[in-house]
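The structure under discussion is supplied below as structure tokens; questions concerning it will follow.
A protein chain is absent from this complex, but the other protein chains hold their places.
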Amino acid sequence: MAMMDRGVIARENETRIADLKRDYETLGERLSRRGIEIGEIKEKVKAYGVAIPSWGVGTGGTRFARFPGEGEPRDIFDKMEDCAVIQELTRATPRVSLHIPWDKADPGELRAKAAELGLNFDAMNSNTFQDQPGQEHSYKFGSLSHTDAATRRQAVEHNLECIEIGKAIGSKALTVWVGDGTNFPGQAHFTRQFERYLDSVKSVYAALPDDWRLFTEHKIYEPAFYSTVVQDWGTNYLVAREVGDRAYCLVDLGHHAPNVNIEMIVARLIQFKKLGGFHFNDSKYGDDDLDTGAIDPYRLFLVFNELVDAEKRNAPGFDPAHMLDQSHNVTDPVESLMSSAMEVQRAYAQALIVDRDALEGFQQDNDALMASSTLKAAYRTDVEPILAMARFEKGAAIDPVGTYRASGYRAKVAMERPAVTGAGGGIV
Amino acid sequence: MAMMDRGVIARENETRIADLKRDYETLGERLSRRGIEIGEIKEKVKAYGVAIPSWGVGTGGTRFARFPGEGEPRDIFDKMEDCAVIQELTRATPRVSLHIPWDKADPGELRAKAAELGLNFDAMNSNTFQDQPGQEHSYKFGSLSHTDAATRRQAVEHNLECIEIGKAIGSKALTVWVGDGTNFPGQAHFTRQFERYLDSVKSVYAALPDDWRLFTEHKIYEPAFYSTVVQDWGTNYLVAREVGDRAYCLVDLGHHAPNVNIEMIVARLIQFKKLGGFHFNDSKYGDDDLDTGAIDPYRLFLVFNELVDAEKRNAPGFDPAHMLDQSHNVTDPVESLMSSAMEVQRAYAQALIVDRDALEGFQQDNDALMASSTLKAAYRTDVEPILAMARFEKGAAIDPVGTYRASGYRAKVAMERPAVTGAGGGIV
Amino acid sequence: MAMMDRGVIARENETRIADLKRDYETLGERLSRRGIEIGEIKEKVKAYGVAIPSWGVGTGGTRFARFPGEGEPRDIFDKMEDCAVIQELTRATPRVSLHIPWDKADPGELRAKAAELGLNFDAMNSNTFQDQPGQEHSYKFGSLSHTDAATRRQAVEHNLECIEIGKAIGSKALTVWVGDGTNFPGQAHFTRQFERYLDSVKSVYAALPDDWRLFTEHKIYEPAFYSTVVQDWGTNYLVAREVGDRAYCLVDLGHHAPNVNIEMIVARLIQFKKLGGFHFNDSKYGDDDLDTGAIDPYRLFLVFNELVDAEKRNAPGFDPAHMLDQSHNVTDPVESLMSSAMEVQRAYAQALIVDRDALEGFQQDNDALMASSTLKAAYRTDVEPILAMARFEKGAAIDPVGTYRASGYRAKVAMERPAVTGAGGGIV
Partner (left out) sequence: MAMMDRGVIARENETRIADLKRDYETLGERLSRRGIEIGEIKEKVKAYGVAIPSWGVGTGGTRFARFPGEGEPRDIFDKMEDCAVIQELTRATPRVSLHIPWDKADPGELRAKAAELGLNFDAMNSNTFQDQPGQEHSYKFGSLSHTDAATRRQAVEHNLECIEIGKAIGSKALTVWVGDGTNFPGQAHFTRQFERYLDSVKSVYAALPDDWRLFTEHKIYEPAFYSTVVQDWGTNYLVAREVGDRAYCLVDLGHHAPNVNIEMIVARLIQFKKLGGFHFNDSKYGDDDLDTGAIDPYRLFLVFNELVDAEKRNAPGFDPAHMLDQSHNVTDPVESLMSSAMEVQRAYAQALIVDRDALEGFQQDNDALMASSTLKAAYRTDVEPILAMARFEKGAAIDPVGTYRASGYRAKVAMERPAVTGAGGGIV
């Protein structure tokens, strides 16, 4: 089994702990001047976790090419071992989200492996955007919204199977993303297509256990390039409302039109009790699936500002799921996922230290400059010492990437896992 | 009173009628081969009308400058005379939409003038995006969603006044567009701001006569540049649903994020019985308020394709209002409005000749190429002879712009109406 | 050899020629009223041709999936047979553009096959965006701009090989598109990266035969998602200027930022003598590679308006290459390519009938409305009878898609060419 040398964390932390303690102390002093108890922030960060998508530990790609790295995981068990390394080094990623059929395996073995690695299972993800060997109907022209009833039924059945697997391994949610849409004006009748989609999702929902939630995801385009069935949060909201109380909207940060104010969409979904959760990543152009916070870290902070605000207000029905969803084309996926998990924590910590009483006063008085400055003051606080101390106290690495590199894990799995080649386009 | 020389239409038509008859006949022959009776299309075009916004007959501007033309209308009565010329020449624009307080006048005089000119009144438009002399509270930081209750009340009262004026002149709808939003992250609390907006709109709705409709308009940005209260159709739908059965969404073609599929939004609003109507115009970058069909005429056609589809399906609750809403910065507004009214008719006529049975078959069979071709075949049909014949038969001009120029109307009003100067930014 | 039943064209045309003649005649009459001789337009259309990219006859895909059709071509010879069918039915696509290494084959065999099919070879296309079996260095982090000199050398050598193959088969141009760029701020030093790119392209240019042209292509993003070395026409222009007189810019219609005015870029490149040619397609969101004219046909017309304007002005150095470049994910590629070739011809024919003297007058007088109307009058003319008559007179099909379907070609090759399966992401 691929495992990291356990001693490496202690050895690496040893070299960094003195500086960290000093930085944590001086930050604590600065925060206390603002009336913030650093220890309370640290405890919240320690309690925070974001899920890892199983497919994230493999190298991604584009329609043009995929350039695999060394030691690519060959199956779900390899993937879980990589996820365990991420969790061991960061203690911020306790859950793994499976994708069926890519990760299909004996549920007992999955549970055993998870227990051994100290991981749990997050939402199940179905796949009706690809054809699979042995499958009777093709999804070329759609899945849950296909004009052909048998194809829709096949797609529904696949989702029901995902629920069954999920029940067996302790998952509590199903995430449905479909690529259904069109490439030409006229190719589909928008309304009939959406009605078919709604009918199918209702059939899936009917099989949902009482303690599960259903997450549907919107996306403006890709793989469909003229229209997409669930193209934006407006349609996604209608889906969740039509389908049922346990149906919620999932927000992927890269799935919106240019310039759209995503944090406002988050606020609206919270207000109308339909925010299901997130696929965190970053984007500059489209659904780029870049590392979270790599392009626009302030936007990430503004999203978390909404989440912390809702948390503090005890907004009714507020309990979003948090997951990373990225395509790692030019980095070691383990490093990107660790780094991204920490970026999410960073945005959370920064949002926690916003002076919300002051902010509310400025908002009430229309003091736009001071309202903005209040957010900026929290955002520009370097909370790294809080994150690092939280990791240290949980037995994780003060510097996860440095420690990972010191561990030699990648070289080790590169020897154990034969290289996968292929010039083909990548799937993410 | 500014009037056009009536004889000019007859004289100008005289020179064009022979060619028109020939073109109408050959087009009729071509359409009959496709199973279409040209006369039926012509009758539908004749029955179609789009409203003119009173402010549209003045020259628009940008924040940088306004360059007025000659003979600018000085008040609502001048504006109505210009509208009457448009209607006389096109017979496609029977209604005028007033904007309060710009068009405030004695209701009796308004009714009398309209009767004299053969015009009717369309939806009323309120204005809470500008401060007015004598007004107690400023809208600098919002109107219907302002943090200050007295300011919100003032904005509500203004809308109630618009309803009162509308009742007196026979209007049947109120259109509410507000610029409320923010320029800085943190400036407003998204949820509280939207709750205040909803409360205010409900207060307006409470005063709405039973046979009226309330239209709310969404817009991604401008004049607010970070967030806007009703930023997209998703929020607009929530407004309409929360407020009541007679509350509907208005779609302005220029109010969306880049790349957004507008025709799909139209379809969704039809499906969920909340399409109130349109502000037609065209845009390349933002809310450019360019002449309808000037930039992307195929998109306009695709919108009408949805409307005709809904009409043919007798979609429940389907009865959208049609209005132009443009800013004429470099053209004679009368010419732009005539031309745009004809572009709207053109898109309608093209959508009417789509072979919908064939299209439905191609959609069912996922024959994307033929579905697209079916739309394109209708779209590329030059329906100008149908539009021209419809005009001719209604006593309007075969060539409205040419006839208008021949009439000398602009030169005439330029003498009657003293020039308005000013380098200031324009208001549209 | 896969061939179409030759008689099918004659048989199908027989059923359509009478209507066509009538439509051609009435259109001719209408055009003559505008001072246009329809025969002259038809002759220009007959002389026009657009190249087919060899990869275009295969089904495309996205990073999520590829859904192959029936009878997919297995190699360059199959591809050429499909191209010959397109040419036979449209007589608008006399040339094929090869992509190396995908289309690598014995030059003599290629020439023989082309001669047999009546085709010629257009620009050569190199591929340094994928790794190939047996290749020493990976392009994961770039090719012509890679930090490693040996990798750059490998990429240059590959381009030199493309030139050699091209020389052997009669090509006269090399098109260079690279995906080089970055996914993270900081990943590359913009200036050093561009200097390396320029050095490499200069090395390729040094080997260019005197009667060849070098085309470089810009693209805002994809496969790189933060920065791309040749990201826009500004950089592309700098490349062409730095590299040499026979270096030109290639414009792919889908490679620009949202909202960008592409026809203006075309005008600028013509003015500065660096327009090399086009990859025609259409897009709504990004590099969607949709069928030409499927989304915004007016934009396509506006591009051709610039081309015809330059042609009429005898703009110095103006001689752009025309090629389609599309990804056919949901249609039969042969049908899409025929349809797109005709859309290109349509835009050309419409641009030819613009009344340029009138337009120039309106431009000089700032008569924006009439200038716009002048373009629209040409654009809305249904020139299909001209295109169809041009095809008919050249022995092609009046209705290429209908005739193709009647021919049974796809079913025939589906039997001859075994199905290729695979759920992998597609490469286009």
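As written, the chain order gives the labels A, B and C, with residue 1 at the start of each chain.
Convention: a contact is a pair of C-beta atoms (placed from the backbone, for glycine too) under 8 Å apart; a residue touches a chain by one contact, two chains touch by 3 or more.
All values derive from a computational prediction rather than experimental measurement.
**Student:** With touch defined as in the header, list the contact partners of the absent chain among those displayed.
**Tutor:** So, taking every chain into account, the missing one touches A, B, C.
**Student:** Any idea which of A:132, A:147 or A:373 touches the chain not displayed?
**Tutor:** If we include the chain that is not displayed, A:373 is the one touching it.
**Student:** Which one, B:28, B:53, B:179 or B:234, makes contact with the chain that was left out?
**Tutor:** Within the whole complex, the residue contacting the unshown chain is B:179.
**Student:** If the hidden chain were put back, which residues of subunit A would touch it?
**Tutor:** Where subunit A meets the chain not shown: residues 19, 22-23, 26, 29-30, 33, 258-259, 261, 284-285, 291, 293-299, 330-332, 335-336, 339, 346, 366, 368-370, 372-373, 376, 379-382, 384, 401.
**Student:** Touching the absent chain: which residues on subunit C qualify?
**Tutor:** So the residues of subunit C touching the unseen chain are 140-142, 147, 182-192, 194-195, 220-221, 226-227, 231-235, 237-238, 256-261, 263-265, 267-268, 270-272, 298, 302, 305-306, 309, 359-360, 362-366, 368-369, 371-372, 374-375.
**Student:** Which parts of subunit B face the unshown chain closely enough to count as touching?
**Tutor:** 60-67, 129-133, 138-141, 179, 182-185, 187, 220-223, 225-226, 258, 283-286, 288-291, 294-295, 327, 329-331, 421, 423-428
We take it that only the chains that are shown with their structure count from here on.
**Student:** So that we know how the chains sit together, what is the shape of their touch graph: line, ring, star, complete or other?
**Tutor:** Shape of the chain contacts: complete, all pairs touching.
**Student:** Can you check how far apart subunit B and subunit C are, centre to centre, with Cα atoms defining each centre and the answer in Å?
**Tutor:** Taking the mean C-alpha position of each chain, the two centres sit 39 Å apart.
**Student:** Any chance you could list the residues of subunit C touching two or more other chains?
**Tutor:** 258, 284-285, 291, 294-295, 330-331
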